[in-house]
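This structure is in structure tokens; I'll ask about it shortly.
One protein chain omitted, others in place.
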């Protein structure tokens, strides 16, 4: 097993680049260990407590944190913006202070505005660990962890990995966190592809190759990560609708044929069948989408274990 | 105790008639045993996990599954259509694959469309058990179990049972499952009563006696199960409103006087007082409505125990 002591203690997990490479490698190694035998970690944090503080709808992330914590024997409390003090006009900060005063060990925060998880981490009392479960378009660092683990389980080396990320990169917190992590882990090549309106105008593209054509981007790739398209955003483009988007930017079986044989397909979900990905591809043996969900659970177990170690 | 091995293993529980008579009798026997001493079964499935995947509002069924699982020491995760990926357009199938990838032991599904629980069961990985917690107007098999148990606790024999089921049979998943189960258990006589618009036009009526008059139907019955009326459906009838419905089709104290003495009254709830049942009857000693709720808990404990036995 990983030596838990090699990386300096992790107090919060709000941004990939707030972690050292040693901390990230520890989390990835521990996730791999858990994936090989999850039952060995059951009840390792009995009586500890996670509060999920979610200001946005979520199935997979909220449930993944809840299952991860319960497998570890932790108590879980779900707080959602609907049906809460938020409706009464309480500020995020005051809600956080209230939640924190209940004495949880970890608080996983999802919020529509960028930077809020990081801000709350600065307000946390010692012994309370803040996790970013997605903040606006900025970061979704546990998703990056699970994606790195899923890739590591299926490729020979990160140095030789040619990963294409395609779709709405501009509005994707998943893309930002994944790109940051893969760069830190010295991935061979990251290619970004999407309509110009979906390309980020910030440092996200640094060190990547940008394509305005998916066929060109995908040639010779050994992994493709498709990003979810929010249908209402397509109308802002020079593309009339979902069908046109699918023809120009969707991952189809024909396009998958342009990659290296055995190229892996990832998607953070929820998927839009027939928009950014065809059903044929989503359900093909090359698709790792369900592996991603499983690894998401293990990555969150690894994170909770690491944050709450004595 | 029932010999758990007499019936072939039960993998899913989505329709009454997908079970053998031996499997159903085992579930009923085990429910009876649990009802006589529920504490003996506490924590018998410690660390197992139930996910409630609910696409329709529910108090009693969701809470009943949650309490049943927690009494057995299981973890419970609630997922509702509101506040979930469903709002983002994910298909039921994809949500199911995501939920399943979290590694639960059981998934209880409630869905407004018929056949969905059965369909999801065909997609389940080995070791994951799908339970139908109500699908459209088709089936609600745990309700049938609890009703059979409640009747068995109060009548001498099913062979001599004359059961009246009255109200909106056409739109009732409860009615379909109860009728199917009681036929399999060789109940003496099933009488169906309701306005013509509420009579099912399918095989539900096979082997039953159909009445278009509640007074006639109820004469000599030793059990009456009233079905919930959704008030908006009355307007489709030749009946002006709830008061008229109550006069023609409601179970009143006067009508209850037409049955055998001591006739039992059941209702799956939630009840509409003054519509399909009068308060006097609902609160009378002949009413088994609260027994039904208790037996619902025990039936779900029996089901979870049976599905997850090693």
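First chain written, first letter: the chains are A and B, and each begins at residue 1.
In this text, a contact is a pair of C-beta atoms (placed from the backbone, for glycine too) under 8 Å apart; a residue touches a chain by one contact, two chains touch by 3 or more.
The structure displayed is predicted, hence computed values, not measured ones.
Taking the complete complex into account, B:42 is the one of B:42, B:125 or B:243 that touches the chain left out. Within the full complex, the residue among A:75, A:154 or A:290 touching the omitted chain is A:75. Contact with the omitted chain, checked across B:124, B:184 or B:293, is made by B:293. The residue touching the chain not shown here, chosen from B:23, B:58, B:91 or B:153, is B:58. Against the chain not displayed here, chain A makes contact via residues 47, 49, 51, 75, 77, 79, 82-91, 94-95, 97-99, 101-104. Not every partner is drawn; the one left out touches chain B at residues 38, 42-43, 57-60, 63-64, 66-67, 70-71, 80, 82, 228, 230-231, 269-273, 289-290, 293-294, 297.
The criterion applied here is as follows: only the chains that are shown with their structure count from here on.
These two copies of the sequence, chain A and chain B, are related by a rotation of 120 degrees on CA atoms, to the nearest 5. Averaging C-alpha coordinates per chain places the centre of chain A 40 Å away from that of chain B.
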